[in-house]
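Shown here: the complex without one of its protein chains, the others still in place.
Think of it as A and B in the order they're written, each chain with its own count starting at 1.
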């Protein structure tokens, strides 16, 4: 199993498209950092319009923690595309290249093949998020320093002591890994039905965009659907920036995501085991 | 001819695809240590059959045994001893030839050192290009790399699906020589499919011909291509007069109906005698062509897709 996974990882990291994600993430993060570095105060005064009427908040407001939060806030919504880019290619891409029949005619069980491919996809997902964490948190701290973190909620401004922030980021990135693995498992699921990778990548994104629209539109009918949409739970990395953290809520979301992963992966294994490989 | 051990044993194999019966009750046995030809037009069910031998496609019914073991239950043991090139040998284009080969070896369950990998690449003439990406390769180079990948784990049985497709004459000859080499010098068994009789005829010891998923003929190539079943196509200056003369002669029993010109069926060793008789009778022969009836049959499949009633094994 480990050997199979290492082969899959070798293939992933030899594939040029893998690095698209890393380059895309690096450039988005660097752009946001540059923008905030040059003109962060303008952004802050925009966000803080109403707060500034009553309070004066002084100090390093535009610190690494705040920049990281801003980056995650804007970027994490788009990372699913980058995950789908690789995950959607795992089975469909091989079918398209004609290499799936090579794999499936080797003395490896089909379930083992699926699991090793998924394991490799997960490693890729984690690598991408670690990379993202290093840039968005590490580099931001280097560039902007640290101070207390301001979290602008819809009904209040929460200020978290700088000593109380780092562990939240670890939690948030850990949660984001789980959320992105869910995306990967969805792309993976769609990948098993397709013979080229464009289909699964686009349908994964379509599903996520659709669900996200349902999540963000404030319509009572859709609101009642919210608890059932995994995309909604994917945003619960923000739960780590509550004070105190509502662990019940975070764990509930995490549980729902894990359930999705298990469900999607089981379907993939079930389908792939029975699939006639004709590509 | 001595009896060889049975390598592949297929019994009443059926595969349905959404209402289409792609393989319809095929049964055949492949002996060890020879080249077994699998002949059929495109769409006859060859690829589906081969995919079932490799567990890529699940049979609707019927059984397959390889090396005397059930393919379903002993899949891993069996596949470890099988190497295959299915249709175009598609490889990981973004990887080098060397990496492709290394991965395939590991997937087949063998650990192969750098030296052996390079030796294998050199054997198929890719030693110089070992570290080039496959996307820069020509079709022939990919085909050779595909074969290297099929052979790297030293399998007993090699399954080649249309290995000469898209190759130039030199490439085709290379593959033919390699197949013969594998069987004669390395003691391997090769199961090779093709839609060209000429190709199978040159290398195979036994063969199976299928059409529309059904068996058409099966047996030793030497027997199937029996010289007693030669078809002679005759063109003369006056075909009507010649036919009249033939009907009155000892050749009358060999005459066969023909759309164009005159056709006779006879043993090939009698062709010189026929020729002499015709000349003796003052017939001006424009052309006299002979071909084997199996070939004729096969030609009819590929050209008009109509069965020749005259030939049924």
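Everything below uses one rule, namely that contacts are C-beta pairs under 8 Å (C-beta built on N, C-alpha and C of every residue); 3 or more make two chains touch, one makes a residue touch a chain.
Definition applied: contacts and distances are computed from a predicted model.
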item	value
Omitted chain (choose from "Ger(X)C family spore germination protein", "3-hydroxyacyl-ACP dehydratase", "Mg-protoporphyrin IX chelatase" or "Outer membrane lipoprotein-sorting protein") - UniProt protein name	"Outer membrane lipoprotein-sorting protein"
Neighbouring shown chains of the undisplayed chain, as defined at the top	A
Among A:6, A:162 or A:196, the residue in touch with the chain that has been omitted	A:162
Contacts of subunit A with the absent chain, listed as residue ranges	46-47, 49-51, 53-61, 69, 73, 147-148, 150-162, 164, 215, 223, 226-227, 232, 235-239, 241-243, 249, 253
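Just so it is clear, only the chains that are shown with their structure count from here on.
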item	value
Computed distance of Cα centres, subunit B from subunit A, in Å	51
Of all residues in subunit B, those that touch subunit A in their complex	17, 51, 54-58, 75-80, 82, 84, 86-88, 90-95, 99, 103-104, 106-109, 149
In the complex with subunit B, residue positions of subunit A that touch it	3-4, 7, 10-11, 14-16, 97-99, 101-109, 274, 276-278
